[in-house]
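Written out below as structure tokens is the structure these notes cover.
All protein chains but one are shown in place.
Presenting subunit A:
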Amino acid sequence: MRYVIRRVLYAVFVVWAAYTITWLLLFYLPGNSASMIISGAGADVDQTLLASLEARYGLDRPAYEQYFGLLWQTVTGDLGTSITLGVPVAVVVGGALPHTLALGGLALAFSVVLGLGIALLANTARATWLRNILFSLPSVFLSFPVFLTGLILIQVFAFNLHLLPAVGNDGFRALILPALTSGIPASAAIAQVTAKSLYEYTHGPQATFLTARGVGRGRIVYAHGLRNAVIPAATIIGMSVGGILAGAVITETVFSRQGLGRVLQAGVVSQDVPVVQGVVIISALLFALANLAVDLFYPRIDPRIRLGIA
């Protein structure tokens, strides 16, 4: 039970830290939302107008008042109103969230399947050359920039083969290419860690003993090795949720999709603090929840951790 409380408190801390750091960054950036609205209108900055706008959004108050005011609002569930759009942030973010959730969920599924698949194949393929290629694949994946992967996938599957739509938001088919694009780099880390621990397991003393007691190679890899190799992989899977969320900005841009990434990008450009904060807090929540899930799942895959909870 203490373990669970600890992990929950840790998740809360992560969300708070993400919120605070973003606020600090935005606060100390030159200019503010009010000046952006005015300069957006093309006029010279009228000091009285600026002052009235600042007063309206509370930007004239001292820093700590602004910070704690916003923090309290957020804690009570009020994300504020978008400065540039004039609608509640909850509506903006809420509208984008399902798209990103679908994209991120599928990307995560791709990355796990692809990552574990590569790791397993790399350790079981009969041909040495194939094993070598599979072992080096993760580093190749990692060194590819996300936008390039996206463009290549569009070129091949949309323009050449006409299999899938290149851009857009409509339906599951439009989801596949962007999900692959953000899933591939995430899968690389999973594959790398899992392949390495599987290799060490199958070449270690425990595997020798299993062989000696008549357990076949396949069972050693799937029934014993994977159970052990998944332990370090679980941490990586939790971390890759962060990577996928961060990658959403690029992926959604490349594939012209709606989603949190696009909202965030627009918010940053117009210095729409409430929107940016809203996206950050939702992303941080997602990330923290994913890692909390991993933490709570951990004792199930590694019973040595469970001992301490009792």
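One rule holds in what follows: contacts are C-beta pairs under 8 Å (C-beta built on N, C-alpha and C of every residue); 3 or more make two chains touch, one makes a residue touch a chain; residues count from 1.
Simple rule for what comes next: contacts and distances are computed from a predicted model.
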The complex lacks one chain in this depiction; which UniProt name from "Cytochrome c biogenesis protein ResB", "diguanylate cyclase", "histidine kinase" or "ABC transporter ATP-binding protein" does that chain carry?
-> "ABC transporter ATP-binding protein"
Touch with the missing chain holds, among A:Leu85, A:Leu151 or A:Ile231, for A:Ile231
Hidden partner chain, touching residue among A:Thr20, A:Ser136, A:Gln155 or A:Thr208 = A:Thr208
Interface with the unshown chain - residue positions in subunit A = 2-3, 6, 204-206, 208-209, 211-217, 219, 223-224, 227-228, 231, 298, 301-305, 307-309
